[in-house]
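Shown below is the structure under consideration.
Here the complex is missing a single protein chain, while all its other protein chains stay put.
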Amino acid sequence: MTNVLLGYQPLFDLFLLHLGMAYSQWLVLRAGVFSLATVGLAAVGAYTGGILVVTLGFPAPVALLAAALAGGIVALGLSVPLARLRGVYQAIATVAFIQIVLSLNIYAAGLTGGPQGLNGIPKTVGTLTLLIAGILTVYLMYAIMSSRLGRAFDAIRQNEAVAASLGVSIVRHQTLAFVISGALAGTYGALEAFHSYALAPSQFAFPFLIAVLSYVVLGGRNTIIGPIIGTAILLILPEIARPLAEARMLVYGLLLILVINYLPRGIADTLIERARARRLSARLAKSDTAPTTAARS
Amino acid sequence: MSLTLNNVSKRFGGVVASDSVNITVPKGKITGLIGPNGAGKTTIVNMITGMLAVSDGQITVGDRDITHSFADEICRAGLARTFQNIRILPDNSVLENILIGFHRHEECSTLAAMLGLPAARRESGKIREMAIAMLRRFGMSALADFPAGGLSYGHQRKLEMMRALASEPEFMLLDEPVAGMNDVESDSLAELFRELASTGMGVLLIEHNIRFVSKLCEHVYVLDGGRLIAEGAPGVVLRDPEVMAAYIGGEHA
Partner (left out) sequence: MLLQQLLNGLVVGGVYALFAVGFNLIFGVQRFLNLAHGAVFMTGAFVAYYTVEAGGPLVLGFLAAVVSAGLLSVLIEIVCFRRLRKSGDAEFGAILSSMGASLVIMTVWQWISQTQVVRFPFDTVPVVIFRFWGLRVSLLQVIMIVAAVVIVMIMAWFIYRTSFGRQVRAVTDNEKAAMLVGVNPNRTYNMTYFISGALAGAAGVLVGLAFNNINYMMGEPYLLFGFAIIILGGLGSIPGALLASLIFGMVQTLSIAYLPSGLTTAFIFSAMFLILLVKPTGLMGREEAGSLRGRR
């Protein structure tokens, strides 16, 4: 039994790492920012952490903090042009940002190890650390979304005019969402670095961007459990059906097309919505019958 | 203290949508703004609330100049509005739609909100109770948890009004609040508007329906083609030949 569980430990670690990235993506989308920058910000965090530990000999916890800070600060800088853009333009600009990070990582070989990347990062992060990080992340998301910030994010995403007319500062809230998302991506980038001995620039490119987006879209964009469901399904699926692992790209592609067209709210959001509708109609039926029974008695 | 528009103009390229408009909305009264379709009524509301840039003139609340303030700052200066084409947040529940209305009054720190500290949780709980009380006042408690997107037209209008009221404004701009409602519904809203004014709120009622306005307002402004063509007591203004011409022309042209 223990052996079976241990066999799945690497998969569980991967799940926790990707879950953090998924939440980074989820949070900005929830605040109505059409950013795809998570992967680039994760690269910033990963390299900050990796370089601090390997080249400068910093202890891992300090490097982790620095990575979160770096992710947040870069996101803050990025938010200046992003605030001026809308929709599609934000998506394009953030994809360009990923490209800039990617090519700078390759170019600055002296610092980053170039195309070969950084090697020999001491492994200081294990399942327990990742689990704690995961729990803290879910709590943070829950706290944010049940506070005035979450209410403001939801309003901005659905209708900017309404949000502004109710006193919500759109730019301030979107910047905040983006900076938190950046710090989260930076943190998980560094966790990834400290978990896997080596870093390569190509890790933080299009395939990863697509994976992270797929987790969020498949799971659901408007509930906290959405990214958990999406990440779990997309990571477990190839494990239970080996042929799917070889055609991972095809599976992601087909799923994206199908989900966007036929289940646009994602699995978790759709199920939660259905459950709520059932509960409400049951309650409505009860309140309809209540007066009649009262009259009879 | 009042909301004042002083020679306010709006030009889109060469088109003049508002031409030197002067309006005063005193507190504690319902002021009417009427005019045929396309007269530029909504343009005025959008300029007051910061959703359209003002080309010329000045808008003040008391002695505070809000002409070039942003929409969210104008809300915090004590103005709230409803929209002519209803804009509720469809993904959210009815209750959540009202909660966002209290945003202006939430003051816990960003850090407390992010980390879910007791201060933030207490505040969330408090506004939740206020929102529930608001729903009760409007007789919609039973709908609190329903998705707002599925409400009937009349309920959506009411919900929008509750949301605006939640910000506890000093001035309320109502953009055609009874459009599409039957007489019973609009009468009950008329009662509500009187009540709001009696608590000291300044109400600007933008309407197409002359009868509704003349019932509620002591003072009305008539807009046609972006220009004010008359103002005064409804009984007097509505007999003005220019106003009658604008309405008859506007309705039948």
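Chains here go by letter, A and B, matching the order in which they are written, and residues are numbered from 1 within each.
The rule we apply is simple: a residue touches a chain if its C-beta (ideal position, glycine included) is under 8 Å from a C-beta of that chain, and two chains touch if they have at least 3 such contacts.
Being a predicted model, the structure only gives us computed values, none of them experimental.
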item: Option from A:Val95, A:Leu140, A:Ala198 or A:Leu237 whose C-beta touches the chain left out; value: A:Val95
item: Touch criterion as defined above, residue of B:Asp19, B:Glu73 or B:Asp240 at the omitted chain; value: B:Glu73
item: Selected from A:Leu14, A:Leu85 or A:Val138 as touching the chain missing from the view; value: A:Leu85
item: Residues from chain A at the interface with the omitted partner, ascending; value: 34, 80-81, 83-89, 91-93, 95-97, 99-100, 102-104, 106-107, 160-161, 164, 169-172, 175, 206, 210, 213, 217, 247, 249-250, 252-257, 260-262, 264
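The definition used in the following text is that only the chains that are shown with their structure count from here on.
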item: Rounded Å distance between chain A and chain B, as computed from the means of their C-alpha atoms; value: 38
item: Sites on chain B touched by chain A in the complex; value: 49-51, 70-72, 75-76, 80-81, 83, 87-92, 96, 99-101, 103-104, 106, 108, 110, 112-116, 120-121, 123-124, 142, 145-147, 163-164, 167
item: Parts of chain A lying in touch with chain B, wherever the complex brings them together; value: 139-140, 142-144, 146-149, 151-152, 154-155, 157-159, 161-170, 176, 180, 222, 273, 276-277, 280, 284, 287
